[in-house]
Each structure stands twice: as structure tokens, then as C-alpha cells.
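Only one protein chain is missing; all other protein chains are in place.
We call the chains A, B, C, D and E, going by the order they appear; numbering starts again at 1 in every chain.
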Amino acid sequence: MSIKKDYLRPIDFKTGRIDMNHGAGGRAAAQLIEELFARAFENPALREGNDGAVLPAPPPGHRLVMATDAHVISPLFFPGGDIGALSVHGTVNDVAMMGAQPLYLAASFILEEGYPLADLKRLVDSMAAAAREAGVAIVTGDTKVVEQGKGDGVFISTTGVGWLPPGRRIAGDQAQPGDVVLVSGTIGEHGVAVLSLRESLEFETAITSDTAALNGLTAAMLAAVPEGSVRVLRDPTRGGLATTLNEITRQSGVGITLDEAAIPVLPQVEAACELLGLDPLYVANEGKLVAVCAPDVADTLLATMREHPNGHAAARIGVVTEDPHRFVQMTTRFGGRRVVDWLSGEQLPRIC
Amino acid sequence: MSIKKDYLRPIDFKTGRIDMNHGAGGRAAAQLIEELFARAFENPALREGNDGAVLPAPPPGHRLVMATDAHVISPLFFPGGDIGALSVHGTVNDVAMMGAQPLYLAASFILEEGYPLADLKRLVDSMAAAAREAGVAIVTGDTKVVEQGKGDGVFISTTGVGWLPPGRRIAGDQAQPGDVVLVSGTIGEHGVAVLSLRESLEFETAITSDTAALNGLTAAMLAAVPEGSVRVLRDPTRGGLATTLNEITRQSGVGITLDEAAIPVLPQVEAACELLGLDPLYVANEGKLVAVCAPDVADTLLATMREHPNGHAAARIGVVTEDPHRFVQMTTRFGGRRVVDWLSGEQLPRIC
Amino acid sequence: MKYIDEFRDGEIAKALATKIRAEAQPDRRYHFMEFCGGHTHALSRYGVPALLPDNVQMVHGPGCPVCVLPIGRIDQAIGLALDHGAIVCTYGDTMRVPASGSLSMQRAKARGADIRMVYSPADALKIARANPTREVVFFAIGFETTTPPTALVIRQAAKENLPNFSVLCCHVLTPSAITHILESPEVKQWGTVPLDGFVGPAHVSILIGSAPYEGFARDYRQPVVIAGFEPLDVMQAILMLIRQVNEGRHEVENEFTRAVNREGNLAAQKLVAEVFELRESFEWRGLGEVAHSALRIRPAFAQWDAEQRFDLAYRPVPDHKQCDCGAILRGVKRPTDCKLFATVCTPENPMGSCMVSSEGACAAHYSYGRWKDIAIVPA
Amino acid sequence: MKYIDEFRDGEIAKALATKIRAEAQPDRRYHFMEFCGGHTHALSRYGVPALLPDNVQMVHGPGCPVCVLPIGRIDQAIGLALDHGAIVCTYGDTMRVPASGSLSMQRAKARGADIRMVYSPADALKIARANPTREVVFFAIGFETTTPPTALVIRQAAKENLPNFSVLCCHVLTPSAITHILESPEVKQWGTVPLDGFVGPAHVSILIGSAPYEGFARDYRQPVVIAGFEPLDVMQAILMLIRQVNEGRHEVENEFTRAVNREGNLAAQKLVAEVFELRESFEWRGLGEVAHSALRIRPAFAQWDAEQRFDLAYRPVPDHKQCDCGAILRGVKRPTDCKLFATVCTPENPMGSCMVSSEGACAAHYSYGRWKDIAIVPA
Amino acid sequence: MCLALPARVAALLPDEMATVDLGGVRKDISIALTPEARVGDYVIVHVGHAIGLLDTEEAERTLALFAELNAHDAEQDTQQGAAS
Partner (left out) sequence: MCLALPARVAALLPDEMATVDLGGVRKDISIALTPEARVGDYVIVHVGHAIGLLDTEEAERTLALFAELNAHDAEQDTQQGAAS
């Protein structure tokens, strides 16, 4: 008897589906890892197939940044992206928002029994492409399978690690009265693109998700202005711009006053929001950031952002104020004034 | 109007349940993080509430180890543990199996709408206690909520980071013919404890899960013998001892011959496996490790393991052989010989 | 967006504000009730009150369909899902309205109730067709705007003889609510709530026309201006109301001529009359039992009437003792008058229905207007 | 574990092995068929063949209930779940048996079929009670051991007049299978499969007793030793068979006296007779149509008979062309004779049923016995 | 009371349905309550149904009124600007 290959029949990525065997830890699970994940994410650490990945130490003086996100979007494929790419961008961005350079990702998959392997492969390939583009390596992972009806196709949790240069502190509590609030582009595209496919809401729009890795943009921004002048970076994902700004006012103990007319929103996003009774300020983004910076660097920073493909529509949208109530307020385009509160509850389409 | 606290009414951890609001990223989500997670896991990085955690750099010469696992166990509470503690132990152990000292965890939760907050609090408290005991800090996290019927109560993905001392290489491809195979204690308890609660399988047993953090044990082991003499460390979780040993023979291109009589199994685990038609070799462990070591340190290593509370029943169970077929074979207690194959498919209770 | 953006123009708003300031006589107070939640929402979201002089004050009315839904009706809907195992379809707005036993439809869902949000009643029909072994109930709420679409699905279900679909009808009528407020002791006799005019419904009026308001403009000597839901519409209506007051008129005027005429949508009215009939009385949150203020499904369609099909009895449930929603809906109190406002009662944990929908007076003030309650610290 | 561990004693195994080596005459070949998959499993798991001399060879028989299940029956069970929307309850063992169209019950489950693994038929009844709006079918497979528990649930369903429960009965009979093998041309006429004796069923015999084997021991002149499923039982039975061969006897002997007597479990037999009747013929995988080899549900219980209830027609489906399961089940071939063995066909991707259950000849050899196929490299 | 928006009828569909366009976003709605709606008309859309038609002439009239006001006001502004 000759020595056999480990897996005699390759996985059927055309018509096959995830079944419970793929999560049982035996040969089928090992084959899935080898023929799908290890092949798509290709890097030495992953290929070794150990319990964890060994990574080099950061350069002297640098600290680590670690961030994690669970991704549970529905539908899994949406205009402009899919959960695979999203799971890379989401975590890369969280690391980048700390001012760090994201380098390594861990990915854990929770797959629902019955999920088509062809779709899984598409997602994983998209994830691999997103990682390559963002310059990060997916160095370790895990896969579990849950019974049909106990999951929702695919959930992906990613954790990122990156290096933070000496002396840098960018955090939600650094905003100071007088600082300027910038946003890197038009808001609300991701949420609208996803909602457009939701059963019973379906509408047609040219809007696609803005999902993108922002580490290139943050690197350019941080290189353009003196250390310390960028106070806060944050990606306004769930809860949208409004919620992110409220987080910052809470953490920093300040207020923010926005100028509605300055907040960039695509006309189709406005229209879709009108149709559904939503406010773009509360709709999720996956490729935008909010920056709070010292007033004297605001122009330079804005110019740098606008030169970058992920920041070409960047805008100055408000100022940080002293406010013990930590309100985010807004001068409306109409000329009025109002509070911009936290998202309360779910972003349910308002009908009545 | 006076300045209001951020959350006016505390979360009802007695009768409340997870609803979609808790995952929407707004005020309810922020409140859950603050009143549950940040409070239980208490550490400065988490308390800051930023997109990621800033961590110190490793000592000079040390590298990083990163490992991740998704935890999807059912039931969520089982004899001897719960998914909270398990999610800490699983990842701490994966980091420890690389020979590294685990230090930081990221945790991401996928909660099902309707899950009782009282149970969630129990899980999270247990997770916090497990982390404290293992000497790791949960420094960053994420929470998502999925609709009822799209999840299974609670899924927890954890990612761990630790420091690996200079020059150390412990990996699945390091086993050499002549090496000795050790196991840190009795096998199969975790799987049996969990199965004992499965609907339609229910049986009564005194067996409890062995779920435990093994970083203390590995530290003691690695301190006791010269660098390089411990070749492989691995925790035989899903797929059990049999599957872990097959992974090692595949990675190292060797064979292993086991002595069935030497493999420690508690009598009740044997009995439960008989009842269900299972083989303890394939049943999951969550607080055991397999070590492959140079023959000359085997006795020292075994003695060191036995002195540690997590290794008191450690045993020498086999030897590494040259074998191009990379078989794990076993001399049965009965005196026969057989292959010990990978787990194939799910570990379904065998009935007929 | 054509015919939308033009009505949100900030420049014109400034001009209108100037005009209002010019025409509002400083020695006079103008209290206008905007009946509709849609107007409440427009006022808050666009920050209109900041543009009005202090003596022009808007009073929120009961025209938020979610706010006037009494606890007992939500309980019925929840009971259908939890006790009868029905799929209950509902507009998203009702999901968080407080019900009995600390429940809401959203919390009932978290306890296993099969409650599904729909965008249109037609979606509820689709769900019924797709789940032939389940009872599917559409929880029909709203004023005259939402009623015709409900009538359409009932007629369609009857046409298909759909065996597993029914409607829990809670549709209410605008004119009776306005009359009820004008008849309330506070407004009519005590004079504690001086109302000087009404901003009349926008979309409701598309359906019923402007004629129904003529009676009470005359009988109660109240100026009424029907206005669209865009902020310029509301400002223009306020200006028109100020002029009526100044001139001592009490007429029904129509600012929303682009969508409203005197008769309304006759086809829709016919359909509604075919499917529904008047209830003798119906409980409103805040207003209590109001005679001839709601619709029920006609006997010819009894099979698709959830009240008949499941033999539901209505059990009124009192609101939270300290909740002032009732008084607020009648225009007697303002949100900040309620002890629970922004302390115990917030949008995350609404104690009353006015804190739920962003059209609710309390929620609108909480989410958009709180800055007015405090001294603004200059930036 | 009392009455278990004692029968797995390695010391006694050595003694028995010595005895076998001593008594097996070197110039003779002993080919014994272990009818039961339970024996196949015991032989493999404990590594018994390593203890036997080369001229004592075990031939795997058709006594693995999963292995003899023809594709057409699995297709029926899958069809009930996928096409009729039934909840199909099954023993875990059947989940991975290949069916038509690259399906298996496990893969059908991944395609949305509601297939649930049960430990006992009583669990299927519980599921039926808990899901009154769903059809619940118990996929009843197995030999005489599993039949009485199935009879119990059918009788219980009838007692409760449970309207949504039924049984897809695929119970087969051991004696007819053995007779069929002995009647097969290879064994009977061509002599290509020299069988020198049978290790008789353990647990089947608890139910039917040892008497049923007496006829063919006599008629076909075959020694039979009924043996328990522990490894010492099997070795002892082998020794007893060697002795019968050596002495030219062909009797039914009973090694498993602690559980088997001549009559079997009369209460269970009575129950089975009450609920089931003989089928004229039934298809077995590997053996083809075998007369009087299976049971069907009596007309009195027709309401709980899934074949009647869903008006199922049986459609035979040929096995994979290159799969040798049939020949292997008849003892004509060994797993390694099959071209697909361990190349295309592995436990992860079984092409035939013998590669599924660890009682299947191919799976047992793949998982436990492959080391024998290669030269062992010394450690 | 209820959220409703003017949208242009882009296409008539079978079963008393139509595709409407709002600033480039398209959605299929029912026109059973406004059977007179034609392509190019603006309908008021509420819970997936057109509940009425928008009278574009009246709309322009209202807008013209506003414009006048604004022109008048701009004049005033200029005067005020000069004064302050």
C-alpha cells in the first residue's frame, strides 16, 4: 500500500455545503482549513497549523494595539462588499483608529450547517483580498459549525494587532474645547446599501457600501501633522456619526456643535433615508472616520485627507465646545438648532 | 436642569433579556458594555472605551504569540463550567501550547435576542474569574445581537496574545522518532459532562468538565527541562486525544505508538462512553495537554507535571516512531494492535 | 428630491421667521396646537422653535398614532403572538411602546413571540401566504392615512379567501380627537389651556379633505391651517394662523394645496366605508374613551377580524401613575412638566408612549429639544 | 463496569490466544463469518486479529443494520423530510449513509431537512407530542434487537391515538439473511467462499433465542457459536468453533449463556408479533431482494405506518458501480479488494454503506486495521 | 401624522403597482388608492401605497409665494445690513 495523501477527495466547492462534520475537529475540519482557509490566507504562520501564530516583536519603543469585532451582517453579500471583506476592514480600522499600524489578524468563523461551500469560498477569497490590500496577514483562525437554525450563515470575529509608535495617544477622551471635527467623506452608504436588500424594504439604488480599510488614510494623516494634534480618530459604524460623536463627548467631557449643511451625504442616501424614515446621522458607515484635531492643523489635515482616495470628500463638520451636559448639538441646514442624541434603540424604519 | 448620569436606570439583571437594542450600537449597547462587561473585566484598557486596547511591548527578544477560538457549546452551563470560563481557558491554552505566556485577551460576543440577562451576567462573571485566575486581562471586546432563531444563546470568540521567550520553538512539526508522548491527566471528562445534559441523551454522572487554564502547568514544565527538549504541546480539545496525535504525526511526518493501558480514563467516563457508543480517545478535553518530549527528559517532565494540580494524573502513553504512513497505532489493553485514526465526521453517539 | 428639498430651504426659513416676528404682536401670546406627530417631528428635527419669537408657542397634540395606542391594545397584539402562537405583523413604530407587565412588542419578541416588522400591510399578506399553517395577524394602527391600505389587504384576503390572515383593527379618527380636545374641560371651560389655533393634519387631509375641519372651526371659533410636513410648510402655517388671530378670523385655510383639496381621496373613502364601520367608542391613551372615534371591521369581513376570530375582549389598563402622557396629549402639559421625564423615562426605557416614537412629544423633546432646557454655554 | 471489564481482560486473552494457536491445526484453514457488526467492531477495536494465527481468518458478515440498508430506503426517509416537511427521527448511525444524488441524511439536514438524531424510539414519540402541527416519522432500522422498542412506540401511539406520528419500518430478520448467504451461489455451489462456521449474533439472540439457528446448523452442516460482543466472548467462540471443526461437529453452541437462552424474550416476541407481520420480500444492500426477510406494520396499525400514510412506493437504486459492498456483505470479498477502498472511499466520503458505521467491514478495516496492509516499520 | 413623501411615478406595473423614483432611489408601491396615477405624476407614498397625487401647479404656486417672500426679505436684509 502506497502512502496516501491526507485528503483523498478534494472538497466540492461547487455544490457542497457545510455540514456538522466540518466543525467536529476531525479530518473533515482539517481538510476545510487546509483547502480553503490556509490556501486563501496563505502565510507561513497559518500554514504551520499550530494552536497559535508566532509573530515578531514590535520595533523598539512601540506598543501593541489590539482590537476585536464580531461581524453578523445580513445579507452576507451586499452591494459593494460582503462579510468577508467587512470583517477585515472593521478590525483593521479599529486598530488604525488608535493611531497604530495594523499588521496581524486572527479570524474565527461560526458557520451554520447547510451554508453553501461555494459562497463560503467567495467570502473567504474576498476576505483574503481585503487583507492583502490592507497589508495585514491573517495568521491564525478557528472554525466552528452550528446546527441549522442556530446561526445565520456565517459569523466572523476578527481580532487585530498592530504597532503603536512611541508617545502617541489618540483616544476618545482627548477632545478639547476649540478642537475641530472632521469627517472623511459622505455618510450612511453602508447602512443604506445593506437595507436596500432587506426583505420587505427592498428598494433599488446605485448606493454601494463604503466598506474600506482606513489604515492608509490614518497613516497619511498622522504623518502630515505634529504628534498630539490629532486627538481622536473613530470609525462611525453601528449607530452612525451621531452615536460616535456622543461617545466622544461622553469620554472627553465636552460638547460638540455640528453644522448640518457641512455634513456630506450623497443625494441617494438622503432619498433612501427619507423613504424609510431614517436619519443619515444614525446610519452605519464602514469606510469613514471622524477626526478631532487641534484647530491649527485642521486645514492641513483636511487637505491631506482630501488627497487620499478614502478621504476625497472629507469635510469640516463641527467644533468641540465646553459643555458639562456633553451634548452634541447641531445648527440645522434650515437654520434651527437641535440636539443630536445617541441612537436610541434599534434603527427601526420609522413609518408613522 | 441638572447634569444627568449617562444611564438613568440601571440594567435589570434579574428579569431583563437581551433585545435587539443591546446590539444596535446606541445608548443601550453602551450601557450594557459599561454595566456588565467593563465592570466584570475591570482593567484600564477596557475602561477607556476606545476602539482598541493599548498594550505594553514584550520584553526584549521576546516574540508574540496570537491564538483565537470561537466557542459555541450547548448547553452554555455544564457540570464543571460554562461557556464564559471555557472561552478564557480555550484561548489561554492555545497560547500556552506554543510555549508562550498568555497575557491579554480580546472577547467578542454574539448574543441571541431573548437571552436572559441574569444568565449572561453569570457567564460574564465566570469569564472574569477565569481570566483573573489565569493571570490574563480581557482588554478589548465587542458585542453583537442577532435575532431569535439566528443564534444559540451566546457565542464567544476570544483571541489571546502572549510573549514567547527567545529561541523557543514548540510546534506540531517538532516530534522526532524516539520521543516520548505524555498526557497531563485523565481524558474525556469535558465531552462526557456536556453530553450528559444533551436532550435525549441525558444521564447522571459525577463527571465534571476538566475546563482549566494550563499556562501554569506549561510554565512549570518548560522551566523544569532544557530548552528544546519539549517538542510539542497541544490541548486535545475537539476530536480528542486521537485527533490531536494524528495532527502531530501529520505535521512531523512520524508515527506514534500508544499503549492503551497507560492512557488515564476515569471509570465513569469509560462507563458513559460505553453507554453512548463513544470512544474516550475521541472525546473532547478542555484542561488537558499532550506533550511530546525528548526521551531523556520524559521522567523529569512527568514528575514536574504530577506535582502540578493540573497534571497530577499525568502519564507516559506512547512513543514517536518512524512511519512514512504517519499512523497513530495502539497496543490495546487487550493485547491487540490497531490504528487510532482521525475522528471521522461528527462524534455521533453510536447506537447500533 | 423634488418637491421636498424646496420646502426645507434655510434662506426662505429666515425670511419667514422675519415675517413671523414682524407680524406677531409683542403684547399677545399665540398658542397653536400642531395636531400631528409629523408636525412635532418636523419642528424638532429642523429646530424650528429656535426661529420663533418667544410669544409664539407650539403645543403638541395627540396626533401620533403610536402615542394614543392604549396599553390594552398592545396587550392584545402581544397576547395573539404569545398565547395564540400567531405571527403578528406590525409597523416598526409600535415595537417599543410599553405594555403590561414590563413588556413591549420588542420584549415579547425577545421572549419568543413571533413578531415581524413590516413596511406595508401588503407584506403581512405575503407572510400569511408563505405560512399557511400559522395564524398571521396584522396589527393595524394609525389615523386615516394608514386606514385605506389596511382596507385593501382585508378586501384582498376576502377575495383570496385566505384562511389564516386577520387584522387587529385599531384605526382611529382625527376629527373626533380634535373635537374631544376642544370639548375637554381644561380647554373649553377652565381656559387653562389657551389654544389660539390648530395646525391641521397634512397627510390625513389628503385622504379626508379639508371639509371635516370646517365644522369645528366655526363651532369652536378656532382658526385651522392645514399644513404639509416640511418645515417651511409649518412656518408658513404659523404665519397664516398669526394672521387669522390678528384679524379675528377662524377659518379653515389650506397651506398644503399641492396635496390637499376640500373633498379628499374619494376612491379611498369609498373603500374604507366598504370595509369598516364606526365604533361606538374607543379608548385612546391620554384621552380615555372617545365616542365614535375609531373604526372596526364590518361583519361581512368578520372572518378577517382578529377580534372576532380570536374572540378578544378589550381590557383597559391604566398608564403608569406618574406618567403625564394623557395631559401632554391633550396639550395641557409639556414633557418637562412630567416628573419622570429624562429621569426614569428615556427613549431607552420609555414609561409612556410619548417617549417612544420620535413623533411623540416627550421623545421629540428629549432627543432634539433638551438644549433649550439649559443655559447654553457659548462655544 | 461489572460484567463488562471482566470480558476484556488482556491476560485471559493471552491465554485464549495460546489455546487457539494450540488447537488450530496448522494444515487447516478456519474461515469463520462473524455475522454481526458488533463482532466486527469488537474484533477491530480490541485488535483481536493480531492475536489469531494466520490460518484462522474472520470473514465479515451482513449483520450491520446500517450497511444492509438499501439506498432506496434512505431516499424514502430523506423524501419524507424534504418533500413532505416531516420531522424524521433517526439513530445517529444512519446519518452518513450515502443516498441518491450525493445526499445522505446528514447532507439533507444541511439542505434544510428537519432530521433529528434520537437515542431511543421513545424520544421520537416525545418529539411528536411536542410538535402537534408537524408530521413526525421514526425511521426504524435494525435487526431483532431494535424491533421490540419500535413495536412499543407504535402500540403507544395507537393507545394515545397520536395523529401526527408514524414509523418507516425497515426492520430486517437475521435468520433469513444467514440462510440467504448460505444459499448464495458463491457459498453453496462454487465453493469460492469456504465458510467453516459462524459466530452467531449476541443481542439478536437475547430476543429470538438460540433455537432459530438450529435448522441451518443442521441443514447446511455449519457450526454456530452464539457469542457476546466483548472480545473475550469472541475469542472463546472462535475456540469453540475450531473445536467443532476439528471434531467435525455442526451444532449450535452458546458462549453467551449469561444473556441468551433457547427461547429468547417471549414477551418481546409476542409484542413484535402483535405489531408487525412478515414482508414477502425486502431489498437488502448487497444481498438484493431476500424473501421473508423483513417486517412491516400490521394493517391494524396502518395509521402509524409511514409507508401507508404517505403512500410511499419503493424505488430501488443501484449502488455505486465500483462499490463492492454487496460482495463484502456476502463474505465474498474483503474491503481491500475494492478499488475504491481508501482511495475514493473513506469514512469522510463513504461511497458505500460499509464505510459508514464503525461496524461496517470497510470502515472497521480503514479505521482500525490499515496497519496490517503495510509493512510495519519497527519503532 | 404619518410619514409620506412625494415620488415620481417611473413605470406602471401590473396589479395596480408602480415603480416610483425618489431622488434616484426606486421602489415598487401600490397605486390601488390612486388609480388615476400616470407615469410622470408625483404621488404621495405612505406605507407602500400612493395615497394621493401631488398637484405640481399648486406646488409651484406655493414655491413662488415663498420666493417672493424671500426676494422681499432679501431686500429688507440688504436694508438692515446697511443699517447695522
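A few points about this structure:
Definition applied: a residue touches a chain if its C-beta (ideal position, glycine included) is under 8 Å from a C-beta of that chain, and two chains touch if they have at least 3 such contacts.
Small disclaimer: the values here were computed from a predicted structure and weren't measured.
Note on the chain not shown: across the whole complex it touches B, D. Residue D:201 is the one among D:47, D:70 or D:201 that touches the chain not shown. The chain omitted from view is touched by exactly one of D:265, D:303 or D:336, namely D:265. Contact between subunit B and the absent chain runs through residues 202-206, 267-268, 270-272, 274-275, 277, 350-352.
Where subunit D meets the missing chain, the touching residues are 1-4, 6, 9, 11-12, 14-16, 18-19, 36-38, 63-65, 91, 119-123, 142-143, 145-146, 148-149, 152, 174, 201-204, 206-207, 229, 232, 236, 255, 257-260, 265, 267-268, 271.
Just so we're on the same page, only the chains that are shown with their structure count from here on.
Taking the definition of touch as given, a chain qualifies here only if it contacts subunit D and subunit E alike; those chains are A. The highest number of C-beta contact pairs joins the chains A-B. The chain closest to the protein's centre is A, with centres computed as averages of CA atoms.
Separating the CA-averaged centres of subunit B and subunit C is a span of 55 Å. Centre-to-centre spacing of subunit B and subunit E amounts to 61 Å, using the average Cα coordinate of each chain. Each chain gets one centre point, the mean of its Cα atoms, and the points for subunit A and subunit B are 28 Å apart. Annotation for subunit A: residues touching 2 or more other chains are 4, 20-21, 27-28, 267, 270-271, 274, 324-325, 344-346, 350-352.
Chain contacts: subunit E has residues 1-3, 5, 22-23, 47 touching two or more partner chains. Here the touching chains pair up as A-B, A-C, A-D, A-E, B-C, B-D, C-E.
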